[in-house]
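A protein chain is absent from this complex, but the other protein chains hold their places.
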Amino acid sequence: MAISPPFDQVVIEPARRPALAVVWEFARRRPLGAIGAVIIVVMLAVATLASVIAPYDPLAIDFGGMLASPSSAHWLGTDSFGRDVLSRLIYGSRTALLVGFGASLVGAIVGAVLGVASAYFGGRIDLYLQRVMDIFLSFPLIILALALVAILGNSIPNLILAITVPMIPRCALVIRSSALSIREMPYVDAARAAGFRHRRIILRHMLPNVMAPFLIMVTAFVGQAILLESSLSFLGLGVQEPIPAWGLMLSGAAVEFAERAPWMAIFPGLAISLSVFAFNLFGDSLRDALDPRLRTQ
Amino acid sequence: MSKFLIKRLLLTLPTLFGVALVTFLLIRVIPGDVVELRYSGDRGAVSQEVLDQERHRIGLDQPVWRQFLTWIGGVVRLDFGTSMWTGAPITEEIKLRFALSLQVAIMATIVAVLLAIPLGVLAALKQDTWVDYAVRLFSIAGLAMPSFWLGIVFILFLLVVVKWLPPMVYTPLWVNPKENLAQLIWPALAVGYRYSAVATRMTRSAMLEVLREDYIRTARAKGLMQKLILSRHALKNAMLPVMTVVAIEFAFLIGGLVVTEQVFNLNGIGLLFVQAVAHRDYTLLQALVMLVASMFILANFVMDIAYAWLDPRIRYR
Partner (left out) sequence: MRRHPVVALIVLGLVLAVAWPAVAQDKPRSGGELVFVVPSEPPSYDAHQEETFGLIHPTAPHYNTLLRVDPFDKTGTKPVGDLAESWTISKDGLTYTFKIRKGVKFHDGSEMTSKDIKASYDRIINPPAGIKSLRKDMYDAVKSVEAPDPTTIVFKLKWPETSLLLALASPWNWIYKADILAKDQHWYETHVMGTGPFKFVEHVKGSHWVGKKNPDYWDKGKPYLDGYRAIFISNSAAQVAAVRGERAMIQFRSFSPPERDQLVQALGNKITVQESPWDCLNFVTLHHEKKPFDDKRVRRAMSLALDRYAGSAALSKITLVKDVGGIQVPGTPYATPPAELEKLAGYGHDIAKNRAEAKRLLKEAGVPDGFSFTFRNRGIPHPYEPLGIWLIDQWRQIGLNVKQEIVEASAYHPMLKRGDFEVAMDFQCGFIVEPDLDLARFVSTSDANYGKHKDKVIDDLYIQQSRATDMEERKKLVRQFEKRLLDDEAHVIYTLQWHRIVPHLSKVHGWTITPSHYLNNQLDTVWLSE
């Protein structure tokens, strides 16, 4: 089941060059990836500094100033409760990154652990784990997430969990296939023969070597998680009012006011697209850069 | 070959059983049940006794393991029972919706393939030039838009600019092809564009890989014409992983268009799924998940067979 290209030959070379040079090299050779990275960094900065740069309280209601078009007072206008769209967008980046990184990090970590364990121990453990993964892989992402939200409720931690679960088997699959090839490497055999404990071998030798596919999975999933959250919002199961969140801003009243107050929809839509775009661009380039088979020499 | 086929087919059974078990347990953890939802609305006028009777009638008062055995016993005989919400046979509930979802999935897949293969090949041939960048930007942009938003923009465009709205009611293809296509072409385009992104990337990287193989390199040296000719050969070899991606996405499209079906008012499997969750219609949910999962397992099966057929070594692994 080759959902993503296998990473069986990926081995990270120890970085001997200074970090800055590596970054510069990446930016020069993969301009698209660099653009993505810049957008991600800007997003992170905005999320961190939200309370400093947001001009208004994102929750403050002003019925007198409902649906105001963009002006010098409200750069991106106000929504149907008179809340400042810009401020909600700025605070919304926190929610997006929290859900995006939360789900993808947890999903990729659990997936990586399962994938490595599966590959390393092999035999029955591998067989059973693979069967369980197969089961979860058979559900479409959104359907599993939908069912989980219905069970857990839709607070942000629960949402992260609901988005994480369907991601785990997808990540485990990829990590397992690259871990399998490392397991056959002479030095792992040597470490085993030398009588090192499983834990040491896994932590010292296997994990570092699946870092490349791991990083690729994390970046690829962040975008997916942000999109999935907005789809859940559209179905009324995502982040709930009054929490500022892009998916929520885009899906509810924004649709009804699409023509009368288009700024309510355009800006959160742009924010979602831009951030998902950035993560995909970056992830794509990272994949190319880390997969030696695709290097153009 | 037939031995491999049978072995591979048998392997799908435990997965299907696992899906059945997980689904069965998962949906029973969702708070609320169909009887409560349907009969104890805000008036609260139905007595507990009647509620209990109703639970008994549809078998919800039995221990979970027995409910599971009864259900799985039916599934083995391909009898999925009746919907707990409407009381109609499950097959009747699903039939028409499945036809619609299948058609949209096929159409969207065609759109995706028609976009992905030429673009992917082009990007690979022109690697790291502006053509490559443009293709990748175009395909990634499709993935970056929330699907409902893309759908709403489509509809608003048709309403405001063309002053025309696609039909809101599904007409089967064999009844009225024109009406049918007028409705389904829009979601197929929106979904196909989105789903072409992954296939485009796969085509590109598979092509790059094949292009680097020695015989192609040699051919490349000989000039552009040959390069093109050979890239056709290259394409053939590169197709297998692309086909895999397309097949699996096709399977997911059948049940996974939850959001798109809402926006375009398509009476399909995804919409039915959302309603079944809202109604806590256990029997319908179970059948739907089994259906969607079987499509996925089937797609994998077909791809495995395709691999084995093209590469005999796999059979003996």
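Labels A and B are assigned to the chains in the order they are written; within every chain, residues are numbered from 1.
Please note the rule applied: a residue touches a chain if its C-beta (ideal position, glycine included) is under 8 Å from a C-beta of that chain, and two chains touch if they have at least 3 such contacts.
What you are looking at is a predicted structure, and each value in this text was computed from that prediction instead of being measured.
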Displayed chains contacting the withheld chain: A, B
Of B:Asp61, B:Asp79 or B:Glu92, the one touching the omitted chain in the full complex: B:Glu92
Of B:Phe24, B:Phe80 or B:Tyr170, the residue in touch with the unshown chain: B:Tyr170
Residues of subunit A in contact with the chain not shown: 61, 63, 66, 80-81, 149-150, 153-155, 236-237, 240-242, 252-253, 255-260
For subunit B, the residues touching the chain missing from this view: 30-32, 36-46, 50, 53-54, 57, 85-88, 92-93, 96-97, 152, 155, 158-159, 164-165, 167-170, 262-265, 267, 271-272, 275, 277-280
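Everything below uses one rule, namely that only the chains that are shown with their structure count from here on.
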Geometric centre distance via CA averages, subunit B-subunit A, whole Å: 22
Residue ranges of subunit A in contact with subunit B within the complex: 1-3, 5, 31-32, 131-132, 134-143, 146-147, 150-151, 223, 227, 230-231, 234-235, 247, 250-251, 255, 258-259, 265, 269, 272-274, 276-277, 280-281, 284, 288, 291, 293-294, 296
Touching residues (chain side subunit B, partner subunit A) in the complex: 14-15, 18-19, 22, 26-27, 29-31, 127-128, 133, 136-137, 140-141, 143-149, 152, 156, 160, 201-202, 205, 208-209, 212, 241, 244-245, 248, 252, 255-256, 258-259, 262, 273-274, 277, 289, 292-293, 296-297, 300
